[in-house]
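All protein chains but one are shown at their positions in the complex.
Right, subunit A next:
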Amino acid sequence: MSRKELLNPAGLRVDGRRATDIRRISCKPSVLSQADGSAYIEQGNTKCLAAVYGPREPRQKSAILHNRANISVGVSFAPFATSERKKWSKSDKRLLEIASFVKQTFEPVIQTTSFPRSQIDIFLQILQFDGGTIQICINATTMALVDAGIPMNDYVCACTAGVIQNVPILDLNLIEESSDSPEVTVAILADSEKVTLLQSESRLDVDSFQAVAQLAKIGCKEIRNVMDAALRKNIKDLFGKMEAKIKTDQSADFRLGLNLSRRLENFKAGPIIRSAVNGVRYTHIAILSGHQNLGGK
């Protein structure tokens, strides 16, 4: 057990938060150009990137479900995610476990019956790890699914809560997580408050469970509001961009607004022309696209 003082007499935690504070969240939808939906989310020092593809034709015939869409989830850790550089195996039990949690959480929420015989692929990558893997995976998936325009009944938001020195605390970081203190991850539907995931690997006193679960619920709602604001802004921006064009179709504004000059600065005619017709279909796209900036980096 860590000798560190997890909760000092002033009621502050190792990272300076109070017991009921969540870590700072920042999130951004539509960060990848190739995926149908994507999102990048940071909760304190835990950072996650989610990509959603689909609903699309299943790659394997065995994955076809005749009455609903099949959801597949893949979770991976970047080698640089933890303080020690490490190569994570694809079949790591922990990763598979997280993937199955995410899948179970979203199966009842996504309206899968609207998409029979198709598949929804969710890929999650933890870029930096500082506790709360499952919660950040669920939150990132929610954002990416909404961004991909996949119908869901509600937002799913997840948050962890635990108990340190008999005080319920919210949103544990890695130091708090790796101490012996009990921890519960709760995922709820933000609007109806239905619980879709409740997971704990440690012993928790029955008497304090109520308080811990309640605290986690409050955390979920806070997270929901942050995600909702980001998604709303994004969708408004996209509609704005799309419609700005219709009004100024032929005008000089449009010509200026297009701002092609920067895009075509690196326009090299040679390789592009050759690729245009000779079968290498994506070369010219690869030159102009590439990933957009992630969350203010």
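Assume a residue touches a chain if its C-beta (ideal position, glycine included) is under 8 Å from a C-beta of that chain, and two chains touch if they have at least 3 such contacts; residues count from 1.
Note that in this section contacts and distances are computed from a predicted model.
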Hidden chain of the complex, named as in its UniProt record, picked from "9594_t:CDS:1", "LAMI_0D11012g1_1", "NADH dehydrogenase [ubiquinone] 1 alpha subcomplex subunit 6" or "Trafficking protein particle complex subunit 6B": "9594_t:CDS:1"
Chain not shown: contacting residue from A:55, A:132 or A:182: A:55
Listed residues A:40, A:77 or A:115, member touching the removed chain: A:115
Selected from A:152, A:167, A:204 or A:218 as touching the chain missing from the view: A:152
Interface with the unshown chain - residue positions in subunit A: 30, 33, 36-37, 54-57, 66, 69, 111, 113-118, 146-155, 189-192, 228, 231-232, 235-236, 238-239, 241-242, 245-246, 249-250, 254-255, 258-261, 263-270, 272-277, 281, 284-285, 288-289
